Every structure is written in structure tokens, then in C-alpha cells.
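Other chains dropped; remaining ones untouched in position.
Order of writing sets the chain letters: A and B. Residues in each chain are counted from 1.
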């Protein structure tokens, strides 16, 4: 249960920095394009898509927020999230032709 | 067992938002094309294919729904799902040439 508590903190942190997510219940245009001005914006977009996949699977906001214990953290989950972002970033980078001139 | 209970909720959620899935027992055309109008529709298609892989492996609807406990959630499973969707999204994005003009 300890592990679950930790992972929950991660998820809550993900949402805390992106409070509007639970509201956009699927009808809004949240991903009109993969184009960004810089690699850094591309990285931010990768984080956004990774988060969206989580809220699409579990759209219940209360359920998501209930998962937040204040003091727990799971390094392994953080590493896993980094891996997921890496996959989305690869796609975005190719879409932007690696931001070459 | 706790972990299994949580993962089950995820799976049930996946199915709850896609109730028709268990019926299309393999004969129907559910993936005629990888082409979509926007990246967002491409993302939705990625979620659909990820779900299909689950129902193909476990086609028994009752078995899948029996896995749903009402209050459990597993952040790690949600992260993993996001990773699987990321892989399908990469393929769909390339198929659509990243929705360039």
C-alpha cells in the first residue's frame, strides 16, 4: 500500500500543475498541432500529452485527487513518467523535423 | 491483492467508456485506416487500439467487468497505459505525416 500511496502523490502532482485538465472532458480541441517553436516547447507538449492519456483513462477528477497523500513520493514512478514523456517527445521532435532551421 | 484490485479498476474504466468493445468479436472492421484529421483524433485512435489489444487478449466481457472495484485506482497502471498509448500514437503520427499541411 505504501507504493500505491507514493504513486498517488505523483499523480496528484501531475494534476496540481494542470488543474484545468479534468474539465476538458473530451470535446475541446486540446491538441490541434504537434508543431512548436522550440525543443523546450516540444518537451512541454510531450508532458501535456502524457498527462492527457492519464486523464482519458481515469476521467473522474475526485478519484484522481483522492490519490494525493501529502508526503509520499515514488522515485520509480518518476522514472517511468520520464520514459513515457520520452516516447511522446520522440514523435514531436520528428514532427518538427528536430527544429532544424 | 490490493494492487490487482486497483489495476482492475483501470481496466473497468477503460471498458466503461467503450462498452461496445466486447461485442465486436474480431470479425468487424474496427481499424480500416490509420488516417485522422487532427493529432487529437490520432491520439483518440491510439487509445482505441491500446484498448483493442486488451480485449483481444481477454475477450470475455464478464471476466473484464468483474475486475471493477468501485473505489480503487492504480497510478502506476495509469502511467503504463500512457506509455502504451504513446507507442501507438507514434505510429499513427507517422502514418499521418504528423498532420503537416
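The rule is short, and it goes like this: contacts are C-beta pairs under 8 Å (C-beta built on N, C-alpha and C of every residue); 3 or more make two chains touch, one makes a residue touch a chain.
No experiment lies behind these values; they were computed from the predicted model shown.
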With 2 of the identical chains in place, the whole complex in this file holds a copy count of 6
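What we mean here is this: only the chains that are shown with their structure count from here on.
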With a Cα-based fit, what is the angle in degrees between chain A and its identical partner chain B, given to the nearest 5? 60
Could you please state the distance in Å, as a whole number, between where the Cα atoms of chain A are centred and where those of chain B are centred? 17
Within the complex, which stretch of chain A touches chain B? 1, 3-4, 7-8, 10-11, 29-34, 49-50, 52-54, 56-59, 63-64, 66-67, 77, 80-81, 83-84, 87-88, 90-91, 94-95
List of chain B residues in touch with chain A within their complex: 2-3, 6, 10, 13-14, 17, 38-40, 43, 47, 73-76, 78-83, 85-87, 89-90, 93-94, 98-100
